[in-house]
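Heads up, one of the protein chains got dropped from this complex, but the rest are sitting where they should.
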Amino acid sequence: MREALRRVSLGYLVLAATAVAYLVVYSSRLGRFPTSFDYLSILNTTLPLVFVAIGQSLVVLTGGIDLSVGGIVSLCVAVTASTVSTSALWLVAVLALGAACGAVNGLIVAYGRIAPILTTLATLSVFTGLALRVLPVPGGSIPPQVRHVLTNPATPTGLIWLGLAVAGWLVLRRTRFGMRVYAIGSDEASARAVGVPAAAVKLKVYALAGLCAALAAVFYVSTTTSGDANAGAPFILTSIASVVVGGVAFTGGRGSALGAVAGAVALTLVIDILFFAGIDPLYQSLFQGLFLVVAVLLGTVAALAARRRRPA
Amino acid sequence: MTETPSIAPAPSRSGSETLAVRASGVDRAFGGVQALRDASFAARPGEIHALAGENGAGKSTLIKVLCGVIRADRGAVEIFGTEVTRVVGPAARRRLGVATAFQELSLLPDLTVAENLLLHDPPRGRLGLVRRGRLAPVAREVLRRYGVDDIDPRAAAADLSVAQRQVVELVRVLAGEPRVVILDEPTAALPDRQVEWLARHMRRLRDDGCCVVFTSHRWREIEALADRVTVFRNGTRVATRERLSEAEAVTLMSGRSFAGAYPTISARPTDESALRVSNLSGGRLRGVDLDLRRGEILGVGGLAGQGQRDLFLTLFGARRAEGGTIEVDGRAVTVRSPKDAIRAGVGIAYVPEDRKAEGLFPPLSIRDNIATATLSRRATAGFVNRSAERVAVASIVDQLRIGAGRSTSGAADTLSGGNQQKVVMARWLLTDARILLLFDVTRGVDAATKHDIYELVDTLAARGKAILYHSSETEEIAHLCHRVLVLREGRVAAELAGPVGDAERIVAASIKESQDA
Amino acid sequence: MSRRVLYALAGTTAVLLVGAILHPGFASWSSLRVMLVVASFTGFVAAGQMLVVLVGGIDLSIPWVLNGAAIVLTTSSLGQTSRAPLAVVLALGVGALVGLGNGFGVAWLGVPAVVMTLGMNGVMQGLTLGLSKGLTCASCGSYAPSPLRGLFSGAVPGQLFLWGGVALLMTVLLTLTTFGRRVYAVGVNPRAAFLSGVGVRGVTVALYTLSGVFAALAGIALVAYGGQPSLGLGDPYLFESIAAVVVGGVSILGGRGHYLGVIAGSVTLVAVTTFLAAQRVPEYGRLMIYGLVILAILFAYGREKAHD
Partner (left out) sequence: SDAGSPAATDDAAGGGKIKIALSNSFIGNQWRVEMENVYKAACAMPPYVDEVECSVFNAGNDVSTQSRQISNLISQGVDAIVVNAASTSGLNGVVQQACDRGIVVVSFDNVVDNTCGLTVNTDQVKFGQQLAQFIVDELGGQGNVVMVTGVAGTGADNDRNKGAKEVFAAHPGIKVVATYTGMWDSATAQRATSGQLANLPKVDGVWVSGGTDGVIKAFAAANRPMPVVGGEAENGFRKYMAGLLTPKVNGMSIGQPPFLSVISLELARAVVKGEHPKESVTIPFPVATSDHMVPGETVFPDLPDSFFADFTDSGPNATVVLCQEAATDGTPCPGKTLDVKLGTP
């Protein structure tokens, strides 16, 4: 657990470092500090990724991976944008849809015993197909009232949602379910043997990941004001990257969703740093790739050092 | 350690008609392997019931069926009269008061000791949320109740020693106030001191009316603890007795009989030094000197965790030495990796105790498993010479009597634990190494196989091999070794001339403060 | 031959049969030939993917290694026959180098494969775009060198022979050599393999290197096929290679699988896509059915051992 703490704090460290770099580059470039506009727009554009990353981190904590988040986001974006209604019930329906998609993954992984990466590779295709069916051509809209509540570009309502997401995780972590998530990720066979209902827990985890993807979709539509059936695709790899930068171990059992949130924000900041640093945009992915590897390398080195200190 | 040849009297409470666990007519097959065949078993509340049998007799399989990890193909299982044959999942059994410690440890490595102990019933506050701050204090209290307060409840399970892990695992099982406790080879990884500790708690549970079922390959423990013994052979129960002598038991289990538990060692050490180590350090080692001669069986004893494992791994190149020198046949060598150690010029082999983690390739064939360390010896330009391989493997399989005539192209994970251990042994014998590092190789091995291994060790030594031998059963070291080095805090604290014969002497040397070699 | 390979082959046969019944001419040679050629690209990439999957790894850098190699090929050959050999060697070299980097990161630095190769994909994308300034080929004529173009003509195109060669190589390497034995040992239990004297790191590095080479080979073949590279050329091959590997019966957990199965997997995937297109199933339906077919195949033989 101490090591887990160290790993998580590494996610925060990466965030802190990128934040400082952002401030330095920004202010030396523009001769002033970022304004509320910058903070708000960072917040609002990152929110969707933050949510997907939280869901992804839950799955990774159990030792799995969810490639289908891209498809679920696309589907929920399509549904959100093509339904015009301001009733809260409609939003709830979208969230339920996301959770249902996730539950399908969970059923196949937990009860069908098909490896997560394969299951979600297949369902990614299915969900994306559904999204295209719902919204063949980009468009649709979101009622301004809804937008106002979710990602008002003028006031930091986004902060409230971010706060709720963090609080949600903290509560989850303090449930028996939360402990079981870690138990399964640590060693599924053992967890099963000591009586952890692994299948049921995994089902819930995938459903939660679907729910998070749906939340992301709603925020996505809210920031872009309309929908696109391909909207989810970029989230697959970026959510994995966030989780990784956030210090969640790919073998499961170690890390935290908060780390993933930090990772998501850090990744967004990297885009901004490169922008203001005047890096040729053609080279951008080079630096993003390096950032990923270096961040994780630091984590590995820290873990290695920790293991050195540990008696054999 | 009692020497009484008979089993303790049956519990007085046996008047009650209810059985705690009952299995009847159970069949269970894995692929083509019939692990249980019309097996039956029953244990009462308030008794300690031992399950004995050779490797592969079906003990673990029966236990898994009893506690719901796997389902029986046929037959019935009852817990306190409730039929649970079709109910799968340890979770459901837990609700009936059944707690199990499996042969393969099942602690969750990334969780803390506290989380492991309190996984099912963590301290909770308002709203039913887990009070994470209370986890460690509550766990500490539990550990204290079982007299093991030297274990830090905040440590990750992965950071504990094997013995500590086994202890935590047992505490987890015992502390749940179960009505039935099932322990599959609980003492295999425990040092003697903790065996005593466990025995105490098993008896206490029994006296509280709990039903305790356990398996062991150490007859001494069965004798000392069990109220009744059930013997399994080939997946079937052959007897349940209150009294059973070791000789009788061995005959029941294997159909063979032995003159004694330990063979007389016929090998004689030569004067030729095979392996000379001076001032070796690294990990827990703080400057170890030793001189192992050809034909010698040199025991390494001491309390658990005094650097024995590090010594073996370092000599084998699997762990980096921080200082000191190693000479093989009088020539200084550097062993940076197992590959270096195996190399013909060096010729060191290491047989690990933990076959699951360090030895076996479960889904690969028995042949592949055995051939792995010597691949390039039977290859031309990188291509495996298959017929040579078959021949080599066949002879070693015969020699060690592995798998009762099963085809060597079958997967290794279909073998029983003891046979798996032999597969790993076979791999190393095939290297024809002149120095064998045997690290607790009889752990979890049945009496007959153990006997085979002892004889094998003797034969190898007689053929001029130099053998460094460690066992968690001190008695083994006392009987088999020409000389015994006792490690304490990473140093050789004592050297005893062998055969020591009496394990107590080694134990004494392990604890004594000022005795130098 | 392992059971999973047989299943994979049966799967391919089934798809082709269904196709031939519902769509006459689907299994004709002319149609098969095209499917095989298209499948061969996946087959190349999947060969590399399979190797790393065998040791429990994954290679997410395939898209831009492939793309980078394709661009190196075009820019260094300039469409001239005389420069073709050099260009091919350079392109394969780039693949090997990047793979080596992946392997080094995974085996020596202990970076998880997902991260290392994902990062490497970004690095390659940035380098490719940046160094070529976005130009797929600044000053070259339009063609891939003509000997390469020749790979795709003839009743049985040379490309298929090349694929056959790759298949032979993979099979021999994995089943007959000590290297192959070590690969499976590492895939099943790296610690035990290490203690058995297997150079685990060396093997791992070798496998990632090979994966890079195979991705580059696919890039070369694609340039030869289309006559020119394009940016994003490799994008479809990431998930496709993973799908081909598992549809081919390779265990994603490592240690089990044969290349013959992967060939079957590649052909199955292409046959499904082609069939759906031939039936004029709309895009959304194609995506959904493709996913469902993969699921069905996984249910048939891609399940993990029961927990009991």
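Order as written gives the chain letters A, B and C; numbering starts at 1 within each chain.
In the analysis below, a residue touches a chain if its C-beta (ideal position, glycine included) is under 8 Å from a C-beta of that chain, and two chains touch if they have at least 3 such contacts.
As the structure is a computational prediction, the values presented were derived from the model and not from experiment.
The absent chain, not drawn in this view, touches the displayed chains A, C throughout the complex. When the omitted chain is restored, the residue from A:Thr83, A:Thr175 or A:Thr224 that touches it is A:Thr224. Mapped onto subunit C, contacts with the missing chain fall at residues 23, 25-26, 28, 30-31, 33-35, 37-38, 125, 129, 133-138, 140-142, 152-153, 222-223, 225-233, 270, 273-275, 277-278, 280, 283.
Listed for subunit A, the residues touching the missing chain in the whole complex are 26, 29-31, 34-35, 37-38, 41-42, 45, 48-49, 81, 137-140, 153, 223-231, 234, 268, 271-272, 275-276, 278-282, 284-285.
Just so it is clear, only the chains that are shown with their structure count from here on.
Note: centroid distance subunit A to subunit B, computed from Cα atoms, is 44 Å.
As a whole-number value, the distance joining the C-alpha centres of subunit A and subunit C reads 29 Å. Residues of subunit B in contact with two or more other chains: 69.
The multi-chain contact residues of subunit C, meaning those touching 2 or more other chains, are 307. Of all the residues in subunit A, the ones that touch subunit B in their complex are 1-4, 171, 173-176, 178-180, 182-183, 185-187, 189-197, 249, 252-254, 310-312.
By the touch rule above, subunit C contacts subunit B in their complex via residues 176-179, 181-182, 184-185, 188-189, 191-199, 255-256, 307-308. Those residues of subunit B that touch subunit C in the complex are listed here as 64, 69-71, 88, 316, 318, 337-339, 341-342, 350, 352, 357-364, 368, 371-373, 375-376, 379, 382-384, 427.
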